[in-house]
Structures are given as structure tokens and as C-alpha cells.
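Contents: one structure, followed by commentary.
Coming up: chain A.
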Amino acid sequence: MAKHHVTATVNGDEVEFLCETEETLLDVLRDGLNLTGSKEGCSSGDCGACSVTLDGRLVCSCLVLGCEVGGRRIETIEGMARGERLHPLQQKFLEHAALQCGICTPGFLVAAKALLERDPDPDETEVRYWLAGNLCRCTGYDKIIKAVMATAAEMRS
Partner candidate 1 sequence: MAETLTTARDLPQTYVGTRTVRPDGVDKVTGRARFGADFNLPGQLVGRVLRSPHAHARVVSIDTSKAEQLPGVKAVVTRADFADQPSEFIPAGEMMINYKDMVRNIMAREKVLYEGHPVAAVAATSTAVAKRAIKLIEVKYEVLPHVIDVVAAMKPDAPLLHDDLYTVGVEPKPDKPSNVAKRIEISQGDIEAGFAKADLIVEREFNTAAVHQGYIEPHAALASVSEDGSAEVWCTTQGHYIVRAHCARLLGLDIGKVRVTASEIGGGFGGKTVVYLEPLAVALSKKAKRPVKMVMSREEVFKCSGPTSGANVRVKLGATKSGQFVAAFAELKYQAGAFQGSPVQPGVMCAFAPYDIENVKVIGYDVVSNRPKVAAYRAPGAPISEFAVESVVDEIAKKLEIDPVELRLQNAAREGTKAAYGPKFGPIGLVDTLHAVEKTNHYTTPLEPWQGRGVASGFWFNIGGETCASLTVNEDGTVSLMAGTPDIGGLRASLAMVAADELGVPYEKVRPIIGDTGSLGFNFLTGGSRSTFSGSMAVVEAARQIKADLCRRAAKLWEMPVEQVTFENGHVKPVEGASGKGKPMSVADMAKLAGKTGGPIGGYGRINAQGAAPSFGTHLVDLEVDPETGRVTILRYTVAQDAGKAVHPSYVEGQFQGGAAQGIGWALNEEYVYGADGRLQNAGFLDYRMPVASDLPMIDAIIVEVPNPRHPYGVRGIGETPIVPPMAAIANAIEQATGVRFTELPMSPPKILKALRERGVNGRGNGKTHG
Partner candidate 2 sequence: MARVVLVGNLAQITGGVAEFDLPASSVKQLFDLLSERHPALAPHLAEGVAVAIDGQIYQDTLHEPIGSDSEVFLIPQIAGG
């Protein structure tokens, strides 16, 4: 069976790639497009390290086939900063020390961005439940939640 030829938009750029049916969007991003910011922590949708948005919807890229994304719009961690300007979430994660090892950070940032785009004023419980699919083993989540709340407050004002 020939590989699938897929055209999609990644971080605003039109990209083309070839993939086998069983290759996931995460495989395509990391191995095909060299976008290694999305991380593979489990390949079963349980850790959220590979979070991306697909037509604006937050998903685990390990649970999407590469051949499914033809004509669709994908946003990854690599597309979050605009030029030299970090996204406010990225800035707040740095200021609040909301990362230790950093492996889960891209997934948290992508997921938190999707939350704030839907709900600019979430309470702590909403943030915690929205981010429950993103595992972090280093921080105990405390500083991550605080960074997201602080970003929301800053973006509202």
C-alpha cells in the first residue's frame, strides 16, 4: 500500500508529508516534520505531552492518524510564540517557575492556551480539571495552576 500524501496547515504554514496509515499525527510531527516540541510520553492519550490543537480543538496528537488531517489546521507548541514575543502563558510559566524538567511543559502550554481561548476567567477547579489530562511528575501542579491563573488575570486586564 502506497503512503498517504497529506497536505495540512501547521502553525500557519502549508505542509505536505507522506505517511503510513498507522503513523500518528505525533509521529508525523516529530519524525516527518521535525517538530519535536510535542513529546511522546505514553502513546495512549494518558499523559498529554503531545497535546496540539486540530481545527482549534485540543487533542492528543498520539490519538490522531496522520492520514486524517488532510486540509486541517494544526497548532503546536512551536507556533505559540509570535516572532520574538512569547505568548503570555509562556512568559508566566517562566516567571512562576512552573516547570522543572520541562518535558510536560509544551503539552501544558498548548492545553492551557486552548482553555483560555474558551474561557478567559476560569476558576482554580476548572483549570485543574481542564489540565487533568496533562501529567506532570515534578511540580505537584501548584506553580503550573498559579501560572495559568495569573496569565488569565493578566490577559483579562
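One rule holds for everything that comes next: a contact is a pair of C-beta atoms (placed from the backbone, for glycine too) under 8 Å apart; a residue touches a chain by one contact, two chains touch by 3 or more; residues count from 1.
Regarding selection, all candidates are chains of the complex that A comes from, given by their letters.
Fair warning: this is a prediction, and the values are worked out from it, not measured in the lab.
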Result, touching chain for chain A in the complex among 1 or 2: 1
Touch list for chain A against partner candidate 1, complex: 20, 30, 35-44, 46-47, 49, 76-78, 80-81, 86, 90, 93-97, 99-106, 109, 124-125, 127-129, 131-146
